[in-house]
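Please read the structure below before turning to the comments.
The complex appears here minus one protein chain, its other protein chains still in place.
After this line comes chain A, so read on.
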Amino acid sequence: MPQSPGASLRNAVIVGGNRTPFVKSGGAYAAASNQDMLTAAIDGLVARFGLAGQKVDEVVAGAVLKHTRDFNLTRESVLGSALDPHTPAVDLQQACGTGLEAVIYAANKIRLGQATTAIAGGVDSASDAPIVVKEGLRRALLKASYARKPLDRVKAFTAVRPADLAPVPPAVVEPRTGLSMGESQAQTTAKWGITRQAQDELALASHRNLARAWDSGFFDDLVTPYLKVAKDKILRPETTIEALGKLRPVFGGQDGTMTAGNSTALTDGAAVVLLAEESYAREHHWPVLARVVDAQVAASDYVTGNEDLLLAGARAIPELLERNGLGLDDFTYIEIHEAFASTVLATLAALEQNGTGTVDRAKLNVHGSSLAAGHPFAATGGRIVATLAKMLAEKGAGSKGLISICAAGGMAVTAILEAV
């Protein structure tokens, strides 16, 4: 059996997590900044573990939609939190893979002995997204700021055309194809023949699963209310296959199968997890939920149109499994981020096609995923890692979980957790 490359390293374990409830952009958190939300998520975690005034070796987090003023988002959030100000922090960004990549970064440092405790996660606000000015106005502003004489400053603006004054709204568009995430996925959906019915069923399962987890109190120690919101607001526990079936397609034209019901909504929220070296966690009586076993990223050649934008998971997973001598059947739970229902379904189909194997749907997103919870881009990784780690711990030592999160730029971040 091939030896895991990390066998001689220390163990990095997930000990807990915390997130804000997730809400639709423009909703209850519309006035909150990324820094506000990340600080709240950190403070909730700090309170749960009684870490106020204590130093954590490193905090790593990021956001996808980021203001220039947030150049040190995570450090500023730490300084605004109850943590010891001696806690260093780093911003990291890998589109929707940010949260999981942050966990991998922290776990790697812990495994190498460069840190013993860490907080990892992410935040995103599509409500507080930076509004960009058009190129003509940007050039004029730049020129004016360099001008020495007042008259030159005024002259700089004479080149500005009325059209330049309109702000450029933020959009989730791939720079190299000009296609929105949804339109790219619509191509994938059509190419893989994913039906409307299959997508709606997956969406329904997501809502049902997440609702059941909430009702059972599963999130009582994983979520801290924020701005008077105590529960995920996108979640529709009462939705039905009929209701989902009535929604009009929003991507892929009139014959499209992707609707607001089987695509994730723009979401605001933050999520973080607490990691520690295993023996340190045990000495401090922290719950050792799951070990971070290994991780793999991959990217697809989507620009040429030969491959799909959001299916790089189907490239990363086989590599990850092979290195660890595992098959899909070895996992108790599998978490595939639901950017769109069809992304999950196409990833499953691609894994079958490339010979990796078949995912048992009963193991998939058992406590719901992004379709029901929402998807604040960089926060999704932290949500999934904390949820999966707790599920694995409840299942018992040795149970394994697989995570796959697709990201813009044709990337995917995958990881294996194992209860210890």
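List of remarks:
In this text, a residue touches a chain if its C-beta (ideal position, glycine included) is under 8 Å from a C-beta of that chain, and two chains touch if they have at least 3 such contacts; residues count from 1.
Methods note: contacts and distances are computed from a predicted model.
Chosen from "Peptide/nickel transport system ATP-binding protein", "3-oxoacyl-ACP reductase", "2-oxoglutarate oxidoreductase subunit KorB" or "Ferritin-like domain-containing protein", the protein name that UniProt gives for the omitted chain reads "3-oxoacyl-ACP reductase".
From the options A:44, A:269 or A:382, the residue with contact to the unseen chain in the full assembly is A:44. Contact with the undisplayed chain is limited, among A:77, A:94 or A:224, to A:224.
In the full complex, chain A touches the omitted chain through residues 40, 43-44, 46-50, 52-53, 81-82, 217, 220-221, 223-227, 230, 284-287.
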